[in-house]
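Structure first, then comments.
The other protein chains are all here in position, but one chain of the complex has been omitted.
Showing chain A:
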């Protein structure tokens, strides 16, 4: 053995180690100065005198398994060296934090249980940044959360202190949605019986004009209306690009320059506004777009529910043309152009029921 080897060996023998046992049973030997970073371990060593030998290894909290622990050790080993500049530390942190969100979650959990504040800060900051702009469902996935709010709770009415027409309409829409939810529950029981009814839209028109059984008509009518709403909301979501604000901007442009055909549904809105049904108010682009009250609060939730409704309706009609989002606009087109009175009828019937 060379001189340097001997020196290293000597150093190793003089350095004391703490024995730690991770959650999955593996026993590790960690240099004392690193181990003392963890307040919890400090306490155990000082007050209980454990950890000094393999048989008396300190058990780490259950969130700390071997993989995570080695990551944490790397982190501590890097940062404990005093000579590093802030820039170095920051760039190390940036590289260190690059891992999938599941791992990140475990790391945050482990750091929290070991009370390692700087690492908790780093991981939580990164997790916060990850979820910041994401839709709600994705957040639930990343963080493993149950979706346990009832539909009703999600649609709680906003307080309308300024008597803002936008909020008033939003609350109305929510109330309507809640009613519809209840209706849907009720109808589900009814529809189970008449499930296999497949009608083309032509049949539908003749039904309505012929004044046939109300239940079928109105449920279809309602679905059509909901679908109409879907189009509007779906198209507004389409533009959910950079900033919310620009979405509203473009909606404003629509209302002002009615000739502009950016999505096609823009023009529909204007025409609908002339019809005297309760839906009309809700479709006025202005009330949706400008305040930002509405877009932010309701988009993801509504979108999910309405997406489901679209699928329902599509299935029931057994239509081939309702395949992709882009094509979904046609049913709207149809109901408008086919006969102005169709819409009126539907709206009217809806009023009667509700």
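Here, a residue touches a chain if its C-beta (ideal position, glycine included) is under 8 Å from a C-beta of that chain, and two chains touch if they have at least 3 such contacts; residues count from 1.
Operating definition for what follows: contacts and distances are computed from a predicted model.
Per its UniProt entry, the chain excluded from the display bears the name "F-box protein At1g30790", taken from "Protein HGH1 homolog", "GPI-anchor transamidase component GPAA1", "F-box protein At1g30790" or "Cystatin LXN-type domain-containing protein". When the full complex is taken into account, the listed residue touching the unshown chain is A:131, out of A:40, A:73, A:97 or A:131. Listed for chain A, the residues touching the missing chain in the whole complex are 62-63, 105, 108-109, 112-113, 120-121, 124-125, 127-128, 131-133, 136, 139-140, 143-149, 153-154, 159, 161-162, 164, 243-245, 248-249, 252-253, 256, 290-293, 296-297, 300-301.
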